[in-house]
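Notes to accompany the following structure.
With one protein chain held back, the other chains of the complex are shown just where they sit.
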Amino acid sequence: MLICESYHVPKRLEEALALWADAPEGSRLVSGATDILPWAREGRAGDVEIPALIDVTKIPELKGYSCDKGRIRLGAATVYQDFLTDRTLMTNLPCMPYCAIWFADDQIREQATVVGNLVNASPVADGTPPVVALNGEIELTRLEDGAVKRRTVPVVDFIEGPGRTTIQPGEIATAVTVDSAYGYGGSFQKVGQRRSLVISVACCAALVRADSTGTMFEDVRLALGGVGPRPIRLRDAERRLKGERITQELIQRVAESAADSVGSRSRKEYRRDVVVNFVRAGLEEALANQPEIGAKFKNFGETENA
Amino acid sequence: MNRKMRGRGMASSWYGIARTATIDRAGAWAELDDGGTAKIVTGVTEIGEGILTVLAQVAAEELGVRPEDVTIGDNDTSRSPEAAHAGATRQTYMIGNSVALASRDARAKLFAEIADHWDVPVDSLRAFNGELWAQDTNLRMSMDEAVKTCKGRGVVPVGSASFTAHGTGLDPVDGSGSPWQAYVFGTQIAEVEVDTWTGEVQVLGVWAAHDVGRAINPRGVEGQIEGGVVQGLGQALMEDYQTENGYTTTHGFAKYILPTSLDIPQINCTIVEDPDPLSPLQAKGIGEPALVPTAPAIMNAIYDAIGVRIKSLPATPEKILDALRNHVPGREQIAQSARQDRAEAHRRGL
Partner (left out) sequence: MPKIDLTMDVNGRKVVKQTDPHKRLLDFLREDLNLTGTKEGCGAGECGTCSVFVDGKLVKSCLMPAAKADGAKIETIEGLARPGSLTPVQQAFHKTGASQCGYCIPGMVMAATSALRENPDAGIEEIKERLGGNICRCTGYTKIFEAVEIARDVIAGRLPETALDEDATGESFIGANVRRLDAPSKVSGRLKYAADIKMVDMLQMQVLRAPMPHARIVSIDTSEAEAMDGVACVITADDVPGTDGFGVFVHDQPVMARGKVRHFGEAVAAVAAEDLVTARRALAKIKVEYEELPGVYAPEDALKPGAPVIHDYAQDNVIKHIPIRKGDPEKGFAEADLILEDVFTTQQVEHAYLEPEAGIAYVDHDDVVTVLSPSQNITHHRHMLAEILALPINKVRFIMSAVGGGFGGKEDMIYQGMLALAAMKTHRPVQLNFTREESIVASAKRHPSKVHYKMGLKWSGEITAIEFDMLSDGGAYGMSSEGVMRKAAILSCGPYEVKNLKVDTKVVYTNNTPSGAFRTFGGMQAQFATESMMDMAAEALDMDPFELRRINMMRIGSRTHTQQELTTASLDRVLDAAEAASRWEAGAPKVRGPRRGDLGGPDTRQPCTLGARIGEPTVTPTNDERVAS
């Protein structure tokens, strides 16, 4: 069980940063709390006594999102359910609703935050690949001589391995900024042992924009999760698709080349098979999910689930 | 092969009712109470299967009251008669029959008094739904009045009973014996869709036909079948408690995967009633048997869909893709030779 000496709910960012900077060793930041409570149980960390928990979700600056220059800044309190209820987020981040629907369940999505998921840096986190595909940058905030300082780090670089990130002592992750991908088709592929509340064996986020006639790939974004210690952006595959004619053969060829991106040692053959199929399905579904031209791709591939 | 492949498989099953290879027994007490209500006391009841309601129905039917008039006091070794355990698909059979017999005993006390009071033969009395009457007469009263009348004559209408199921032990050498006095049979069909890109199996339909003897509460029987099918589905496709050199590695529900609402096939139940000739209620049971044919039906359906046979449960997505990757068609050849041999035998007039 999780035992803490004190639980702080700061209402201002400066207050949170000060509390965090001065917190006794072993203290933890809390966002959605959907991971820390299950963590402090038998089979994981067991009983844990923590001096202070600092809850950052009641800080106004961390709530909501803002849009600027083709980028969207998602405050650290943004929860996964927002991608299923907020039209602006759904249309501008078209891979996120499909990720969200696979993420845990409706109830946990009301609490679990995108930023918290990134900071936990689980290799099997569902939330990372779509953010990576959207060129996500995490915003890290600290107090320096009493002043609030911010820096941003691309999410692909921020996550170094299982549970390891480049966050520094005293820093709080306050937001993640992502590309608006309005007009793109988005998709998310995942397989586990069931469909709700399940950890992925592998997952794949895709974003696609075809030209106005639906013959060429104008832009493609692909990212994988669950197949290595860090999220993987399939830059090479993207390059091979961009500007090319959309054909089944090309998709299949590019998909097959993705198998080598599987770094996990466990269940490797299975993951290689799945990754190839996910890149293919991801592209086909994303094509079909494009807002206007998508209809053209409804029966394009094997994927009737678009 | 298309990405999504469908198929069907079937499996049958049988099962014995109540404790195995031994005498099973259960006791109950019954009382017709003031206001035309009833008290039933027995040593074991509800673990979720709905037996409380079944017992109320049985007692109501036998006593002539309504199920909601029945209070069931139970589950206490110091306050109720022995009825042994909640398991072995024995609740309806053992406790149900014991309550039926105890209720008949209590009703007999009441009927004896009322028959005398009305001066009619006792076998002309009938009671149902809170009313008591003498057949072929205008004599009729509420159970409330009946109990008052009975008590006014100095008799509290109480009854008790013990029900026995006669199983015998097995011979230690050849295993011969009669382990149960009642058997049930079942057959299930599963329809599946296999995603050959991920190995995921979705069960889309299950048809479950089970003999239950007599369905006391058909909706409750369906509930047992549906629950059994889904537990069978869980074992077939996802559930797997694992240890590594004795250390548990599936500590909680994040690792021990159970079916959720998204994994549930449409379950089509057919209740078959082959009455048990050896017990007053003629009912048998359904709790455990419902689960038995589900997993093999699903495995047979997977084979029908994609030609790989999973002989080691559970059929996880990984196992399915591994099987597809390493698939060597074999059985089809045996089938082919079987057909040829049969044809040859036929030609030779054998």
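As written, the chains take the letters A and B, and residue 1 is the first residue of each chain.
Rule of thumb we're sticking to: a residue touches a chain if its C-beta (ideal position, glycine included) is under 8 Å from a C-beta of that chain, and two chains touch if they have at least 3 such contacts.
This one's a predicted model, so the numbers in the text were calculated from it and none came from an experiment.
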Quick one: say which of B:D144, B:E191 or B:E318 touches the chain that got left out. B:E191
Which residue from B:A38, B:A102, B:A208 or B:L321 sits in contact with the chain not drawn here? B:A208
Listed residues B:N138, B:S176 or B:N326, member touching the removed chain: B:S176
Given the full complex, what residues of chain A touch the hidden partner chain? 1-7, 9, 30, 32-34, 37-38, 41-43, 47, 53, 55, 57, 67-72, 81, 84-88, 90-92, 97-98, 101-102, 104-108, 110-111, 180, 182-183, 195-197, 305
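Note that only the chains that are shown with their structure count from here on.
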Report, in whole Å, the distance between the mean C-alpha point of chain A and the mean C-alpha point of chain B. 47
Sites on chain A touched by chain B in the complex: 38, 41-44, 191-199, 201, 267, 269-270, 273-274, 277-278, 280-281, 302-304
Chain B residues touching chain A - in the complex, by the definition given at the top: 2-4, 197-200, 237-238, 248, 251-252, 254-255, 257-263, 316-318, 321-322, 325
